[in-house]
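What you see is the complex with one protein chain gone and the rest in place.
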Amino acid sequence: MGAKIRVTVWNEFRHEVKNEKIRAIYPNGMHTAIGEGLLEDGSFEVNYAWLDKDAEHGLGEEVLANTDVLMWWGHTAHGEVKDEIVDRVQKCVQEGMGLIVLHSGHFSKIFRRMLGTTCSLKWREVNEKERIWTIEPAHPIAAGLPEHFELPHTEMYGERFDIPAPKEVVFITWYEGGEVFRSGVTFERGYGRIFYFAPGHETFPIYYDRNIRRVLCNAAKWAAPRIVRSIGCPCVQPLEEIKSKLEE
Amino acid sequence: MGAKIRVTVWNEFRHEVKNEKIRAIYPNGMHTAIGEGLLEDGSFEVNYAWLDKDAEHGLGEEVLANTDVLMWWGHTAHGEVKDEIVDRVQKCVQEGMGLIVLHSGHFSKIFRRMLGTTCSLKWREVNEKERIWTIEPAHPIAAGLPEHFELPHTEMYGERFDIPAPKEVVFITWYEGGEVFRSGVTFERGYGRIFYFAPGHETFPIYYDRNIRRVLCNAAKWAAPRIVRSIGCPCVQPLEEIKSKLEE
Amino acid sequence: MGAKIRVTVWNEFRHEVKNEKIRAIYPNGMHTAIGEGLLEDGSFEVNYAWLDKDAEHGLGEEVLANTDVLMWWGHTAHGEVKDEIVDRVQKCVQEGMGLIVLHSGHFSKIFRRMLGTTCSLKWREVNEKERIWTIEPAHPIAAGLPEHFELPHTEMYGERFDIPAPKEVVFITWYEGGEVFRSGVTFERGYGRIFYFAPGHETFPIYYDRNIRRVLCNAAKWAAPRIVRSIGCPCVQPLEEIKSKLEE
Partner (left out) sequence: MGAKIRVTVWNEFRHEVKNEKIRAIYPNGMHTAIGEGLLEDGSFEVNYAWLDKDAEHGLGEEVLANTDVLMWWGHTAHGEVKDEIVDRVQKCVQEGMGLIVLHSGHFSKIFRRMLGTTCSLKWREVNEKERIWTIEPAHPIAAGLPEHFELPHTEMYGERFDIPAPKEVVFITWYEGGEVFRSGVTFERGYGRIFYFAPGHETFPIYYDRNIRRVLCNAAKWAAPRIVRSIGCPCVQPLEEIKSKLEE
């Protein structure tokens, strides 16, 4: 059996501190509920980081050098994430690190940075039902999942989702109130793989759900680096046999 | 006949000022040679802007509000382009403005901002021959072009080109010295269309070439906005008939 | 103004003959209702063809040679369409003719031939509501359409739709009964453009709907050929300057 995949779960970790109801659902922060789901699988080593952990939001050079896949949950404090840390994360993704962006992370600096679009969407909070349809059952991120599964109460995220056309649309969500959403989508940037997954509103116990945990485990395996390599812009020599001609 | 497409050709305009040999080829700047090719077509109104034109690099709010398609040539001074101007251009592209990035513009802030990758490549200057193959003859950008055309002397830009997988690969270049390059590629970001076109090294009279001019005219027509619309993130109401249930 | 786009609307035309209720909705066949919507636009010349029109289903060589865009509605008699006619249509699409496949045409020989997949889906007939969301508002097929529009009664076509990943997902449908569907999708094969559009069940007056007609007009304009050209497999000569070396 190969080495474990090293996942760093990053959480803004403000809601759980400030809001009693949310804390009741996630007493140790959403990140630990996400991490618990990863650890059950047995394939991962899990590290936690959050906005106020240290001066680098828990994302120092060494942490990232030891991270295969970074998960990102943020919401109210996207603006407090320092630009130099976003630069650092972007470089790591370009060089091969996987990135999994969760729910309100659609508006995070790092997601918008990787995609170049506004990442806007429609939204509504009325505790409605969500049905997630598996569009690509043969995709590794859909492994072991049924053709659809439900969340009884959710925040609605609706189209148009302002993202570049994804590489793959793995899931599309149906909402009780009348909207649809490309809720599980993949991208590649540089050597890194990116997965965005919409479910995960802080007021519902979504990260304890079996299917949601299955998606996150699958995604972390899928996003683990195939290569990690720096990217240069070298001046190169022509074919040997053409050199003399070109130097004339 | 419809209104003309309003193109702003942006040029760094430093090489032509500082370097006598380059000035001999483009006495009034590359932008005017590019603009001349557009004007011949009869479909465009052309405006010029450059790095040192004014405090906003010639890209004030009003200029951009009256631009359908922005062409971008830069090389040695990417870092001098102000971030707030890049922000402004990015927003315009997201809202529908076309963007055509030329040659060494692959390393411009705006191109990297739209794509999220390093946009690195291999390069070499030995005056070698380039053969540009039309991969998608039915694409509007390839209209009227032969199955391949040549530039006798060119700078080599070679793979791997660190860009996200393009929406469309319209042209692939063959170089005498042994490299290949996806030299004409399209992207979409928000409502805006983006085309990158590799030929255009400052030391060769490439922007006077018939085929190159044809590509740029085609690309400007293709990139002209279909809609121009601001992008918000609205809270929306559910279907009327589900409201009472959701409010229970 | 340019020449009109020549659209041939092909209809199986069996339901309307055999079933009184359907005939009440489409007394002259669905094809004429579709054609009427096209003619209102002013951009099209419309020709009609149907399964029993003649020995070639109304799709003789000359008809196809004078067709820019072929629309296809079939349902109960896909198997009666002769293979040699399907071959002929496929060749035309490869050489540049546009193809618009409607509703139950997802199971037509020609659609499956172009895509290589089974084109299967889930279905249900309970007169439920359908909400069609515009996913790519800047796509020419979405021109002039609202961010969503509704059909009060429809047949449900649900995911997973067994198609190759589309070039573009223009529309996604929400159904009252809990499903989603990529209801407006584009493909390219050879020089030809293909659009599949799901709405159009024979028991509802869908082809009289304003928005549906707008989609079909937009699609026919989008699918009109950019080039029409036969496709060969030629033996070609190498670069002149390399010939002597290669002949050694």
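Per-chain residue numbering starts at 1, and chain names A, B and C are given in the order in which the chains are listed.
In this text, a contact is a pair of C-beta atoms (placed from the backbone, for glycine too) under 8 Å apart; a residue touches a chain by one contact, two chains touch by 3 or more.
Quantities reported herein were computed from a predicted structural model and do not represent experimental measurements.
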The one residue from C:144, C:164 or C:205 touching the chain left out of view is C:164
Looking beyond the chains shown, say which of A:39, A:77, A:143 or A:246 touches the absent one. A:143
Using the touch definition up top, pick the residue from A:18, A:226 or A:243 that touches the left-out chain. A:226
Hidden partner interface residues of subunit C, rising order: 90, 94, 107, 113-118, 120-124, 126-128, 156, 158, 162, 164-165, 167, 175-179, 187-190, 231-239, 242, 246-247
Interface residues of subunit A toward the undisplayed chain are 96, 131, 137-140, 143, 188, 191-192, 225-227, 229, 239
Subunit B, residues in touch with the chain not shown (by the definition above): 131, 133-137, 147, 158-160, 165, 168-169, 172-175, 178-180, 182
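Quick note on the criterion: only the chains that are shown with their structure count from here on.
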Subunit C and subunit B are one sequence twice: same or different residues at the contact, by the over-half rule? same
On a C-alpha centroid basis, what's the spacing between subunit A and subunit C, in Å? 37
How many angstrom between the C-alpha centroids of subunit C and subunit B? 33
Going through subunit B residue by residue, note those that touch at least 2 other chains and give them in order. 188, 239
